[in-house]
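Missing here is one protein chain; the remaining ones are kept as they sit in the complex.
Presenting subunit A:
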Amino acid sequence: MNFIDYYKILGIDKNASESDIKKAYRKLARKYHPDLNPNDKEAEKNFKNINEANEVLSNPEHRKKYDKHGKDWQHADDIERAQKQHNSSRQQGYQSYSGQSHTEDDFSDFFESMFGGQRTSGSRQSHNQVQFKGQDFNAELQLNLTDVYTNESQILTVNGKKIRLTIPAGIENEQVIKISGKGGPGVNGGPNGDLYITFNIVNNTKFKRYGNNLHANVDLDLYTSLLGGDIMVDTFSGKVKLKVAPETQNETKVKLKGKGFPIYKKEGEFGDFIITYHIQTPKNLTDKEKELFTTLQKLR
(Lines give C-alpha, C1' and ligand atoms only; values in the text may rest on other atoms or scores of the structure.)
Protein backbone atom coordinates (compact mmCIF):
# COMPACT_ATOMS: atom_id res chain seq x y z
CA MET A 1 0.00 0.00 0.00
CA ASN A 2 1.48 3.33 -0.97
CA PHE A 3 1.27 6.22 1.41
CA ILE A 4 -2.06 7.89 0.95
CA ASP A 5 -1.94 11.63 1.38
CA TYR A 6 -5.42 12.42 2.61
CA TYR A 7 -4.70 16.15 2.52
CA LYS A 8 -3.76 15.92 -1.12
CA ILE A 9 -6.88 13.88 -1.90
CA LEU A 10 -9.06 16.63 -0.43
CA GLY A 11 -6.88 19.37 -1.95
CA ILE A 12 -6.19 21.09 1.37
CA ASP A 13 -3.02 21.88 3.31
CA LYS A 14 -1.98 20.37 6.62
CA ASN A 15 -3.11 23.38 8.60
CA ALA A 16 -6.66 23.20 7.25
CA SER A 17 -9.37 23.79 9.81
CA GLU A 18 -12.25 21.41 10.40
CA SER A 19 -14.52 23.63 8.37
CA ASP A 20 -11.98 23.66 5.50
CA ILE A 21 -12.00 19.87 5.53
CA LYS A 22 -15.78 19.77 5.56
CA LYS A 23 -15.99 22.29 2.75
CA ALA A 24 -13.41 20.47 0.62
CA TYR A 25 -15.08 17.12 1.23
CA ARG A 26 -18.53 18.43 0.32
CA LYS A 27 -17.24 20.05 -2.83
CA LEU A 28 -15.54 16.86 -4.01
CA ALA A 29 -18.46 14.68 -2.88
CA ARG A 30 -20.76 16.72 -5.10
CA LYS A 31 -18.35 16.16 -7.96
CA TYR A 32 -17.77 12.42 -7.58
CA HIS A 33 -20.93 11.14 -5.88
CA PRO A 34 -21.90 7.83 -7.57
CA ASP A 35 -25.52 8.97 -7.93
CA LEU A 36 -24.31 11.86 -10.07
CA ASN A 37 -21.85 9.72 -12.03
CA PRO A 38 -23.70 6.53 -12.91
CA ASN A 39 -21.51 3.73 -14.31
CA ASP A 40 -18.37 5.82 -13.85
CA LYS A 41 -15.84 3.59 -12.09
CA GLU A 42 -13.24 6.36 -11.89
CA ALA A 43 -15.68 8.66 -10.08
CA GLU A 44 -16.65 5.82 -7.76
CA LYS A 45 -13.00 5.25 -6.88
CA ASN A 46 -12.45 8.96 -6.27
CA PHE A 47 -15.55 9.10 -4.11
CA LYS A 48 -14.26 6.20 -2.04
CA ASN A 49 -10.94 7.99 -1.63
CA ILE A 50 -12.42 11.29 -0.54
CA ASN A 51 -14.68 9.48 1.91
CA GLU A 52 -11.70 7.75 3.46
CA ALA A 53 -9.79 11.00 3.62
CA ASN A 54 -12.76 12.75 5.19
CA GLU A 55 -13.39 10.04 7.75
CA VAL A 56 -9.80 10.19 8.93
CA LEU A 57 -9.26 13.95 8.83
CA SER A 58 -12.64 14.92 10.23
CA ASN A 59 -11.99 12.82 13.32
CA PRO A 60 -9.55 14.86 15.48
CA GLU A 61 -8.09 11.76 17.12
CA HIS A 62 -7.44 9.97 13.85
CA ARG A 63 -6.14 13.15 12.27
CA LYS A 64 -3.66 13.60 15.12
CA LYS A 65 -2.36 10.07 14.64
CA TYR A 66 -2.19 10.53 10.90
CA ASP A 67 -0.28 13.83 11.25
CA LYS A 68 2.16 12.31 13.71
CA HIS A 69 2.86 8.94 12.15
CA GLY A 70 2.13 9.51 8.47
CA LYS A 71 1.86 6.26 6.60
CA ASP A 72 2.14 4.24 9.83
CA TRP A 73 -0.63 6.16 11.53
CA GLN A 74 -2.94 3.19 11.61
CA HIS A 75 -0.47 1.41 13.85
CA ALA A 76 0.20 4.43 16.04
CA ASP A 77 -0.89 2.69 19.26
CA ASP A 78 1.21 -0.37 18.51
CA ILE A 79 4.23 1.75 17.72
CA GLU A 80 3.97 3.73 20.90
CA ARG A 81 3.48 0.58 22.96
CA ALA A 82 6.43 -1.07 21.29
CA GLN A 83 8.60 1.95 21.91
CA LYS A 84 7.79 1.87 25.60
CA GLN A 85 8.08 -1.85 26.19
CA HIS A 86 10.95 -2.76 23.91
CA ASN A 87 13.28 0.15 23.93
CA SER A 88 16.20 -1.80 22.66
CA SER A 89 14.40 -3.35 19.73
CA ARG A 90 12.08 -0.53 18.86
CA GLN A 91 13.82 0.30 15.62
CA GLN A 92 13.27 -3.24 14.40
CA GLY A 93 9.64 -3.18 15.44
CA TYR A 94 9.07 0.07 13.68
CA GLN A 95 10.62 -1.17 10.49
CA SER A 96 8.26 -4.12 10.44
CA TYR A 97 5.44 -1.63 9.93
CA SER A 98 7.12 0.71 7.53
CA GLY A 99 8.42 -2.16 5.46
CA GLN A 100 4.98 -3.16 4.30
CA SER A 101 4.37 -3.04 0.62
CA HIS A 102 0.89 -2.40 -0.69
CA THR A 103 -0.71 -1.39 -3.90
CA GLU A 104 -3.12 1.39 -4.61
CA ASP A 105 -5.91 -1.11 -5.08
CA ASP A 106 -5.70 -1.97 -1.40
CA PHE A 107 -7.02 1.44 -0.50
CA SER A 108 -10.03 0.05 1.34
CA ASP A 109 -7.85 -2.48 3.17
CA PHE A 110 -5.62 0.38 4.22
CA PHE A 111 -8.62 2.07 5.70
CA GLU A 112 -10.21 -1.03 7.14
CA SER A 113 -6.98 -2.06 8.83
CA MET A 114 -7.55 0.94 11.05
CA PHE A 115 -11.31 0.87 11.34
CA GLY A 116 -11.78 -2.88 11.43
CA GLY A 117 -13.89 -3.05 8.30
CA GLN A 118 -16.69 -0.92 9.67
CA ARG A 119 -17.38 0.56 6.29
CA THR A 120 -19.59 -0.87 3.65
CA SER A 121 -19.05 0.54 0.19
CA GLY A 122 -19.79 3.39 -2.15
CA SER A 123 -22.01 6.15 -0.87
CA ARG A 124 -23.96 4.24 1.67
CA GLN A 125 -21.46 4.07 4.51
CA SER A 126 -21.24 5.86 7.78
CA HIS A 127 -24.36 7.87 7.47
CA ASN A 128 -26.38 5.69 9.82
CA GLN A 129 -28.88 4.91 7.07
CA VAL A 130 -30.69 1.62 7.33
CA GLN A 131 -30.61 -0.05 3.95
CA PHE A 132 -33.95 -1.21 2.69
CA LYS A 133 -33.66 -2.29 -0.87
CA GLY A 134 -30.87 -4.76 -1.65
CA GLN A 135 -27.75 -3.85 -3.59
CA ASP A 136 -27.98 -3.62 -7.38
CA PHE A 137 -25.68 -5.98 -9.26
CA ASN A 138 -23.99 -5.34 -12.61
CA ALA A 139 -22.94 -8.12 -14.94
CA GLU A 140 -21.64 -8.43 -18.49
CA LEU A 141 -22.66 -11.11 -20.90
CA GLN A 142 -20.91 -11.85 -24.17
CA LEU A 143 -22.95 -13.41 -26.94
CA ASN A 144 -22.39 -14.05 -30.62
CA LEU A 145 -24.54 -12.25 -33.17
CA THR A 146 -25.96 -15.63 -34.22
CA ASP A 147 -27.10 -16.22 -30.62
CA VAL A 148 -29.23 -13.09 -30.54
CA TYR A 149 -30.93 -13.76 -33.88
CA THR A 150 -33.50 -15.78 -31.96
CA ASN A 151 -34.70 -15.60 -28.36
CA GLU A 152 -31.85 -17.02 -26.34
CA SER A 153 -32.19 -18.84 -23.03
CA GLN A 154 -29.23 -18.63 -20.71
CA ILE A 155 -28.58 -19.67 -17.14
CA LEU A 156 -26.42 -17.16 -15.32
CA THR A 157 -24.77 -17.63 -11.98
CA VAL A 158 -24.85 -14.38 -10.02
CA ASN A 159 -23.47 -14.48 -6.49
CA GLY A 160 -23.88 -18.23 -6.36
CA LYS A 161 -27.50 -18.13 -7.49
CA LYS A 162 -28.62 -19.52 -10.82
CA ILE A 163 -30.83 -17.23 -12.84
CA ARG A 164 -32.68 -18.46 -15.89
CA LEU A 165 -32.85 -15.71 -18.44
CA THR A 166 -34.58 -15.39 -21.79
CA ILE A 167 -32.84 -12.80 -23.93
CA PRO A 168 -35.16 -11.32 -26.55
CA ALA A 169 -33.94 -11.61 -30.13
CA GLY A 170 -32.46 -8.47 -31.63
CA ILE A 171 -30.71 -7.14 -28.54
CA GLU A 172 -28.08 -4.51 -29.39
CA ASN A 173 -24.41 -4.45 -28.58
CA GLU A 174 -23.81 -2.73 -25.20
CA GLN A 175 -27.52 -2.71 -24.46
CA VAL A 176 -28.31 -2.95 -20.76
CA ILE A 177 -31.30 -4.82 -19.44
CA LYS A 178 -32.62 -4.70 -15.90
CA ILE A 179 -33.85 -7.79 -14.14
CA SER A 180 -35.89 -6.67 -11.18
CA GLY A 181 -35.34 -8.36 -7.87
CA LYS A 182 -32.29 -10.37 -8.88
CA GLY A 183 -29.75 -8.21 -7.08
CA GLY A 184 -28.72 -8.41 -3.44
CA PRO A 185 -31.27 -9.37 -0.81
CA GLY A 186 -33.29 -6.57 0.80
CA VAL A 187 -32.83 -5.55 4.40
CA ASN A 188 -35.58 -5.97 6.96
CA GLY A 189 -37.88 -7.66 4.49
CA GLY A 190 -37.39 -5.00 1.83
CA PRO A 191 -37.31 -5.80 -1.88
CA ASN A 192 -34.21 -7.26 -3.45
CA GLY A 193 -31.90 -5.12 -5.54
CA ASP A 194 -31.90 -5.36 -9.32
CA LEU A 195 -29.55 -7.05 -11.73
CA TYR A 196 -28.24 -4.99 -14.66
CA ILE A 197 -26.79 -6.98 -17.55
CA THR A 198 -24.72 -5.32 -20.25
CA PHE A 199 -24.62 -7.32 -23.48
CA ASN A 200 -21.48 -7.55 -25.50
CA ILE A 201 -22.44 -8.83 -28.95
CA VAL A 202 -19.59 -10.26 -30.98
CA ASN A 203 -20.10 -10.41 -34.71
CA ASN A 204 -18.16 -13.28 -36.30
CA THR A 205 -20.36 -13.48 -39.37
CA LYS A 206 -19.87 -12.04 -42.85
CA PHE A 207 -22.88 -9.83 -42.26
CA LYS A 208 -22.61 -6.31 -40.91
CA ARG A 209 -25.30 -5.12 -38.53
CA TYR A 210 -26.59 -1.58 -38.68
CA GLY A 211 -29.46 -1.25 -36.24
CA ASN A 212 -31.99 -3.83 -37.37
CA ASN A 213 -30.62 -4.01 -40.89
CA LEU A 214 -28.00 -6.44 -42.11
CA HIS A 215 -25.57 -5.66 -44.88
CA ALA A 216 -23.42 -7.91 -47.05
CA ASN A 217 -21.34 -7.68 -50.19
CA VAL A 218 -22.12 -10.11 -53.00
CA ASP A 219 -19.70 -10.84 -55.83
CA LEU A 220 -21.31 -10.82 -59.25
CA ASP A 221 -19.65 -12.11 -62.41
CA LEU A 222 -19.43 -9.77 -65.39
CA TYR A 223 -21.83 -11.72 -67.57
CA THR A 224 -24.63 -11.92 -64.98
CA SER A 225 -24.21 -8.24 -64.26
CA LEU A 226 -24.50 -7.43 -67.97
CA LEU A 227 -27.15 -9.90 -69.05
CA GLY A 228 -29.01 -10.49 -65.79
CA GLY A 229 -29.87 -13.87 -64.26
CA ASP A 230 -30.58 -15.75 -61.05
CA ILE A 231 -28.11 -16.07 -58.18
CA MET A 232 -28.22 -17.71 -54.73
CA VAL A 233 -27.49 -15.36 -51.85
CA ASP A 234 -26.74 -16.25 -48.22
CA THR A 235 -28.96 -14.46 -45.72
CA PHE A 236 -28.85 -14.79 -41.95
CA SER A 237 -31.69 -17.32 -42.07
CA GLY A 238 -30.54 -19.31 -45.11
CA LYS A 239 -30.10 -19.05 -48.87
CA VAL A 240 -32.46 -17.13 -51.11
CA LYS A 241 -32.75 -17.02 -54.87
CA LEU A 242 -32.38 -13.56 -56.29
CA LYS A 243 -33.03 -12.16 -59.74
CA VAL A 244 -30.28 -9.88 -61.02
CA ALA A 245 -31.46 -7.20 -63.42
CA PRO A 246 -29.59 -6.84 -66.76
CA GLU A 247 -26.93 -4.11 -66.86
CA THR A 248 -26.49 -4.08 -63.08
CA GLN A 249 -23.78 -1.60 -62.13
CA ASN A 250 -20.95 -2.14 -59.65
CA GLU A 251 -21.87 -1.10 -56.04
CA THR A 252 -25.59 -1.37 -56.80
CA LYS A 253 -27.54 -1.94 -53.60
CA VAL A 254 -30.52 -4.25 -53.40
CA LYS A 255 -32.82 -4.37 -50.41
CA LEU A 256 -34.43 -7.62 -49.30
CA LYS A 257 -37.29 -6.53 -47.10
CA GLY A 258 -37.72 -8.39 -43.81
CA LYS A 259 -34.56 -10.46 -44.27
CA GLY A 260 -32.53 -8.47 -41.76
CA PHE A 261 -32.18 -8.78 -38.01
CA PRO A 262 -35.15 -9.33 -35.66
CA ILE A 263 -36.48 -6.12 -34.13
CA TYR A 264 -36.01 -6.13 -30.36
CA LYS A 265 -39.17 -7.14 -28.50
CA LYS A 266 -41.25 -7.07 -31.69
CA GLU A 267 -42.06 -10.66 -32.34
CA GLY A 268 -42.04 -11.57 -36.02
CA GLU A 269 -40.73 -8.18 -37.21
CA PHE A 270 -37.39 -7.94 -38.96
CA GLY A 271 -35.17 -5.27 -40.42
CA ASP A 272 -33.98 -5.40 -44.02
CA PHE A 273 -31.06 -7.16 -45.68
CA ILE A 274 -29.09 -4.90 -47.96
CA ILE A 275 -26.84 -6.39 -50.59
CA THR A 276 -24.11 -4.49 -52.39
CA TYR A 277 -23.02 -6.03 -55.67
CA HIS A 278 -19.32 -6.18 -56.41
CA ILE A 279 -18.76 -6.99 -60.04
CA GLN A 280 -15.83 -9.30 -60.70
CA THR A 281 -14.17 -8.80 -64.07
CA PRO A 282 -12.66 -11.91 -65.67
CA LYS A 283 -8.91 -12.52 -65.37
CA ASN A 284 -6.40 -14.48 -67.49
CA LEU A 285 -8.31 -13.90 -70.74
CA THR A 286 -7.66 -16.29 -73.58
CA ASP A 287 -6.79 -14.99 -77.07
CA LYS A 288 -10.26 -15.83 -78.25
CA GLU A 289 -11.85 -13.89 -75.34
CA LYS A 290 -9.61 -10.91 -76.00
CA GLU A 291 -10.64 -11.00 -79.60
CA LEU A 292 -14.33 -11.09 -78.73
CA PHE A 293 -13.95 -8.26 -76.21
CA THR A 294 -12.17 -6.20 -78.83
CA THR A 295 -15.07 -6.83 -81.20
CA LEU A 296 -17.46 -5.72 -78.47
CA GLN A 297 -15.36 -2.65 -77.84
CA LYS A 298 -15.52 -1.72 -81.51
CA LEU A 299 -19.29 -2.07 -81.46
CA ARG A 300 -19.52 0.62 -78.73
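Following the convention adopted for this analysis, a residue touches a chain if its C-beta (ideal position, glycine included) is under 8 Å from a C-beta of that chain, and two chains touch if they have at least 3 such contacts; residues count from 1.
Criterion: contacts and distances are computed from a predicted model.
Student: According to UniProt, what is the chain that's been left out of this complex called? Choose from "ABC transporter permease", "Glycine cleavage system H protein", "MerR family transcriptional regulator" or "Cation acetate symporter".
Tutor: "MerR family transcriptional regulator"
Student: Taking the entire complex into account, which one of A:D5, A:D77, A:E140 or A:E174 touches the absent chain?
Tutor: A:E174
Student: Which one touches the absent chain: A:K8, A:R26 or A:K64?
Tutor: A:R26
Student: Over the whole complex, note the residues of subunit A touching the chain we left out.
Tutor: Against the missing chain, subunit A presents residues 26, 29-30, 33, 35-36, 38-39, 123-124, 127-130, 132-133, 136, 172-175, 180-181, 188, 190-191, 194, 208-211, 215.
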